[in-house]
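What follows is a set of notes on a single structure, which appears directly below.
Removed from the display is one protein chain of the complex; every other protein chain stays in position.
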Amino acid sequence: MTSLELQRLLDAVRDGTVDAAAAAERISAAMQRAPFEDLGFARVDTHRELRQGFPEVILGLGKTPAQIAAIAARIVERGQPLLVTRAGLDAFAAVRERVPSATYHDQARAITLRQGETCRGTGTIVIACAGTSDLPVAEEAAVTAEMMGNKIDRLYDVGVAGIHRILSEHGRLQSAHVIIVVAGMEGALPSVVAGLVSVPVIAVPTSVGYGASFGGIAALLGMLNSCANGVAVVNIDNGFGAAAIASLINHQ
Amino acid sequence: MTSLELQRLLDAVRDGTVDAAAAAERISAAMQRAPFEDLGFARVDTHRELRQGFPEVILGLGKTPAQIAAIAARIVERGQPLLVTRAGLDAFAAVRERVPSATYHDQARAITLRQGETCRGTGTIVIACAGTSDLPVAEEAAVTAEMMGNKIDRLYDVGVAGIHRILSEHGRLQSAHVIIVVAGMEGALPSVVAGLVSVPVIAVPTSVGYGASFGGIAALLGMLNSCANGVAVVNIDNGFGAAAIASLINHQ
Amino acid sequence: MTSLELQRLLDAVRDGTVDAAAAAERISAAMQRAPFEDLGFARVDTHRELRQGFPEVILGLGKTPAQIAAIAARIVERGQPLLVTRAGLDAFAAVRERVPSATYHDQARAITLRQGETCRGTGTIVIACAGTSDLPVAEEAAVTAEMMGNKIDRLYDVGVAGIHRILSEHGRLQSAHVIIVVAGMEGALPSVVAGLVSVPVIAVPTSVGYGASFGGIAALLGMLNSCANGVAVVNIDNGFGAAAIASLINHQ
Amino acid sequence: MTSLELQRLLDAVRDGTVDAAAAAERISAAMQRAPFEDLGFARVDTHRELRQGFPEVILGLGKTPAQIAAIAARIVERGQPLLVTRAGLDAFAAVRERVPSATYHDQARAITLRQGETCRGTGTIVIACAGTSDLPVAEEAAVTAEMMGNKIDRLYDVGVAGIHRILSEHGRLQSAHVIIVVAGMEGALPSVVAGLVSVPVIAVPTSVGYGASFGGIAALLGMLNSCANGVAVVNIDNGFGAAAIASLINHQ
Amino acid sequence: MTSLELQRLLDAVRDGTVDAAAAAERISAAMQRAPFEDLGFARVDTHRELRQGFPEVILGLGKTPAQIAAIAARIVERGQPLLVTRAGLDAFAAVRERVPSATYHDQARAITLRQGETCRGTGTIVIACAGTSDLPVAEEAAVTAEMMGNKIDRLYDVGVAGIHRILSEHGRLQSAHVIIVVAGMEGALPSVVAGLVSVPVIAVPTSVGYGASFGGIAALLGMLNSCANGVAVVNIDNGFGAAAIASLINHQ
Amino acid sequence: MTSLELQRLLDAVRDGTVDAAAAAERISAAMQRAPFEDLGFARVDTHRELRQGFPEVILGLGKTPAQIAAIAARIVERGQPLLVTRAGLDAFAAVRERVPSATYHDQARAITLRQGETCRGTGTIVIACAGTSDLPVAEEAAVTAEMMGNKIDRLYDVGVAGIHRILSEHGRLQSAHVIIVVAGMEGALPSVVAGLVSVPVIAVPTSVGYGASFGGIAALLGMLNSCANGVAVVNIDNGFGAAAIASLINHQ
Amino acid sequence: MTSLELQRLLDAVRDGTVDAAAAAERISAAMQRAPFEDLGFARVDTHRELRQGFPEVILGLGKTPAQIAAIAARIVERGQPLLVTRAGLDAFAAVRERVPSATYHDQARAITLRQGETCRGTGTIVIACAGTSDLPVAEEAAVTAEMMGNKIDRLYDVGVAGIHRILSEHGRLQSAHVIIVVAGMEGALPSVVAGLVSVPVIAVPTSVGYGASFGGIAALLGMLNSCANGVAVVNIDNGFGAAAIASLINHQ
Partner (left out) sequence: MTSLELQRLLDAVRDGTVDAAAAAERISAAMQRAPFEDLGFARVDTHRELRQGFPEVILGLGKTPAQIAAIAARIVERGQPLLVTRAGLDAFAAVRERVPSATYHDQARAITLRQGETCRGTGTIVIACAGTSDLPVAEEAAVTAEMMGNKIDRLYDVGVAGIHRILSEHGRLQSAHVIIVVAGMEGALPSVVAGLVSVPVIAVPTSVGYGASFGGIAALLGMLNSCANGVAVVNIDNGFGAAAIASLINHQ
């Protein structure tokens, strides 16, 4: 119930065309109506686009292919763009049965379908990653950011052990509106990048590494303790999350 | 050496007014010249404003009052604004001897001096905090963001255990360009806030709490694992870092 | 040996119908008699119902299907209700050979057989969960609580990132006698729920999530550090344990 | 605005005694009015008693004596009972200036003032603790539970290394409606207690111990992994939190 | 009530000299009588010597001097030997007021008073420590073991970085009945010692060290992972605990 | 070279039957001769029985079946008893080819062959375990202790949640010379057992459990922090290690 | 662009044979030219040999066989020696298709091809390991060090539980220029070795062990806390890293 609708209802009460008790009931109901659709095992958030600028995204992790496909079908039926992350090929098979035109992104492990019109972001999001092993996470970020209406520039394998690799791309870094930096191991790349530019840097630790990398904890701690200004961090391997906040920044 | 200066030097070589060997030496030197001032124990970064939009900030932690005062004096002499974080009263006493007009912010434990002109940010940065105990960190963020040219709106003591407190401020949240959310204990506030708005949320875990809060680890993990989109995290108690990236976003 | 039996034995000693030495032996034996049945690899606790209100439940984890089936058979022979948790299909196959009428609950990974009469709880236990991925744990709680004689109300996929989802179910929350809240990731849902009601909240962290969720540690810490009153926590993924204490509360 | 008030307002609109636009404005305002009082640094939750059965409690930790005294004064002015936990003598001095009749509980480090009428709980809350060193936490629980209207039975120094100490108090344990068990070191007491009774057990790990007790982590993990049914856990040293949920259970 | 006493009571019932009801009451009472003395804040374990071979020892940590003195006085009054560990000089002052003949061991931070007769152990307990900094823990073990009736041989500062230091004491190691090895840092000494002898080795990690010693965790883990046979470990800095089990082994 | 042999050699030098230079060489060689047999990838410790009372035991973990079989063959050839722990069926197959009479212990995952004469221990080693899931570790301890010449008494499934189960076996506990207690989850059983007896208790944490048991860390910490005297701990799941030290104690 | 080339270019500008603008452009370009080859998913570091003394080594972990083969082919085409670590047989199959003469080292899981001339190190690198299970890591170090031009002496299965095994090899230890010590479990071997020699010791913790070895953390902490001088540590299982720094030391 919008403000306008409320005003009209009250006018009707005043005019006697609507009963006061009935109006009270309708207002109470509106105050409690859930802006979501209940599938039993999931509540599809139908107002997310209004509140957050992009429709609900399906995190595939921990959901069965059947559950993913059911939620995906509902989103597509509403004419909204589809994005499923952390989706295996079994999930894609289930989705394709109900959404035949969906696409699978192998490296990013994502399912997408473009529909409707997505608001375009202001500038470019540079996605830098430290090593070849960080590619899946970087690609999850890239696919997500593209779906959300952003222009992407990929800058891969520019880790700090050969510092000239990132220095030689100074120009591309400086042309970014926001930079996503993906790195495993010691997670030092965001500090170096943030020291070179004056745009926000979103750091994504990856679980790449062995021994005392502890599944990404070393990189996570490194990034949280960055001595450079302008760095904020998302969860380990969370390419999606990095793209989501980078897209918000790029749509400001 | 700017591009223009390089061009002029080469013109001079061509014209014979500058010796080729001398020019080679000058170019080599320029390629190696450090854009910082060496105080022995510290290298003051004189080009930081050019690279990152705000001059060097002094992190007081781990520095002696004498070291802080010496660096502060150099910054002020260059006409740049002064910001010292994590500064005790002893550091302020040492700074005031050399920079008499400096101000001390008690709750934020910061020393400031406004000088020169700071570029103004686009919109408002809302700083929300969950409880009264989170105030010092929130204030560090507020003082920093103000020094960096941003308009601030403080929204304090709006923790999730009384969810109506944050819901009733929905309007102020929605008017923000970027939101800093400061919270200790379970660190749940950023998830709720990010679910209500479509602007970037920078989450700051605080070391407030006891027992299994483990000096802020519980809040940090909660924020990193946020189920909401558009959240990135800075280090525990790092109000300064949150303000630094929020200011960059607000200056885009 | 009950107090009455002891009194009668002593009367018999006094009356000379029982020898004093024999009586001493019987009393000593009674003081040492184990209220359990020894299967060699397990001691089935035959008095559990007297002491704790529900017969022994079999935790399937770490037991072989043959061991589970043997213990299950003994429980069923005594006419008690059967509940096996963390049971795979191989365990169910072994149990069904000896207890053909047993039922398998797929999502909850539980085996049950209703027998005898179970004392009914006072009110309703609401089981809320944050996301679709938390369903297996929520269902383990639901199956357990139902077996223990409680009325259940399921409230699924009401995580805090879309706060309206839980707020719109305020009425159902308030009608509960006790609430079980199941959540992974940042584990913030119990804080929000406990802030809305005045009944005990039993929080169950789940191992859902990735990266820095660390198999449920993030959610566990979040729940232990809840800023809301009236929250207590059970082990990660321990839907059974949550139901057990919730049932005790509901039978007070 | 209650349902009744809403109905009356709409009747007035129908009768023409209230303007429809004015009514719309009043309804909108009611939907947004915050049920708290803003002191600037804190929002005193004036509706907590309605929502949760006991007025707001002040957690002293991380607040200045002046802040504590200001919040305490507002609570007392409203005629509500006062409870401040984790309060030092300096906080008590500040409170006593504004609330002269307040009492300080030395061992529990709590400040209280009884006012108004508190709803009495159904049965007795037994508070058991393992060792003499656990007393401060047990007393925090006891003072809190008493303020919340519960009858308390203290059972101190009954750790499991001398198992006869707890076994000899079997009768008092069985007479409880709910039991709070406070223990440091290995935290084994809740498992033993919960195995003896059929009432809910709220376990409180304490930071008592040394070496690998890690400030209560050993006890916390022990309690979370309890092999007994009917145990839920609160934060390390959180006597207040244990009493809060125990009181809710005792008021069911 | 011993077996003999039970037999005699039943004889008396048979003979009519004791009433059956009265006997029943006495037996019931005996079954419930607590073998401890309740001081309110502590239950002094008066039967410990029967059950465990040495009277109750007071762990000073977390107890007030007044509490320590009160418990100490009760132990001394019963004619038992007194041992207080982790006791500061303030605790000693309080104890000495009530037990003037008590002795304070500075390095071990222990209070003792010999009384009665202590059963002598079979052989010698060698106490080896790696460095000078481990002395307080080694001395706590030594004082405890001496109070418990054992002959001690101290072998100090024999760490593995100068392996000849321990090798040159091979003879003394081999003459031991049981060996306590105290070490901080990497905790490697127990592995080397256990490889040289065929007697049980009780390893005590100490919190000596810095950086990644993490308050003794490094030494604790090193000892738990010892590649040598015949090593068991007690808590960090727990000299008392090592002596207690070593004394039991030496009294076998 | 034993003392006796050295004396004889020097006598021979004195008598001129052995050349001084040759004797010097032989003494030097003896001082350097390795009491082990080098297989290239392993050095079989041929003097272990002399030094430690039992020949070398093969830890199967991390070795290939071929490596295990080769070492096993060398041990058997020397006429020593064979014990391989953590051995899968593939290792057993490889061993059986070279040692056809070897036996496989399924639950304990151990390979054994009795040869020669093993020194018998003094008393009985009681092996108690908390739950059915702890059986593999308890059996590794049992097989090891039996191979080392000890009499074993198994006491299984006596966890603390049904405290009567362990109390009813008080007699068997008291008849032990040393007790091994195997427990997962909260690891509370050793504290209860050690409080009932006056013999050494060797505690073995197991990785049984889920969630916050963290692969046995909870049980390990519980045991290290035991409030009972006379408890020492070995590594998680280290049934072999517990038996090794228990056997040494039982052979004193 | 070398200094010489720069001088020549400027001479040409002076002489008018090169245009000043063109020269400026060439110098700028040289300042930005990346000394690497971009394969899209990887930037092959073609100048590594100049900067670090050995060409780029491929860490197989986290790369697909196709990616490994592509990078390997480029390195071999440039005539540089090939070393791939952490490579499975599938990676070797892919590499062999493009580099038929490559060799696979089974235990070390490495692929190599010798090409060109490698600078020989000064002395011998001794590689000592504690147990048979540490062989794969020791062999990774050995293969790497050999490829880098060093003479290797292997000293395997010399753990500290049989201290005579390492003592008997004192001579070989003392003849080393640098020693790599590989050990799991408690990681004590580097301390003993470093105490015997006066050359640098590089310690490599391995993930060998179980229970509280925590995948090598115990060994890592033990090595970091070594009480001996002259020890530095590389990552868990990082045989390659140990060889890399040992080789640099051996080439000084």
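Letters A, B, C, D, E, F and G mark the chains as written, and numbering starts fresh at 1 in each.
We take it that a contact is a pair of C-beta atoms (placed from the backbone, for glycine too) under 8 Å apart; a residue touches a chain by one contact, two chains touch by 3 or more.
Nothing here was measured: the structure is a model prediction, and the numbers come from that model.
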item	value
Displayed chains contacting the withheld chain	A, B, E, F, G
Contacting the left-out chain in the complete assembly, out of A:V18, A:A42, A:A219 or A:A232	A:A219
Which of A:V57, A:V192 or A:A246 contacts the chain that the document leaves out	A:V192
Residues from chain G at the interface with the omitted partner, ascending	51-54, 57, 122-123, 177-178, 195-202, 220, 224-225, 229-236, 241-242, 244-245, 248-249, 252
Residue numbers in chain A that touch the chain omitted from display	130-131, 159-163, 167, 185-188, 191-192, 194-196, 209, 211-214, 217-219, 221-229
Chain F residues that touch the omitted chain in the full complex	3, 6-7, 10-11, 13-14, 16, 20-21, 23-24, 27-28, 31
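Quick note on the criterion: only the chains that are shown with their structure count from here on.
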item	value
Touching chain C and also chain E, the following chains	D, F
Copy-to-copy rotation for chain B and chain D - C-alpha atoms, rounded to a multiple of 5°	90
Chain pair, A-G or E-G, that carries the greater number of C-beta contacts	E-G
Proportion of interface numbers common to chain E and chain F (over half same, under half different)	same
Where chain D and chain E are represented by their mean Cα positions, the distance between them in whole Å	39
Distance between the centres, which are taken as Cα means, of chain F and chain B, whole angstrom	59
Per-residue multi-chain contacts in chain F, two or more chains	131, 162, 195-196, 209, 211-213, 217, 220, 224-225, 229, 235-236
Chain contact topology (line, ring, star, complete or other)	other
Chain pairs that touch, as defined at the top of this document	A-B, A-C, A-D, A-G, B-C, B-D, B-G, C-D, C-E, C-F, D-E, D-F, E-F, E-G, F-G
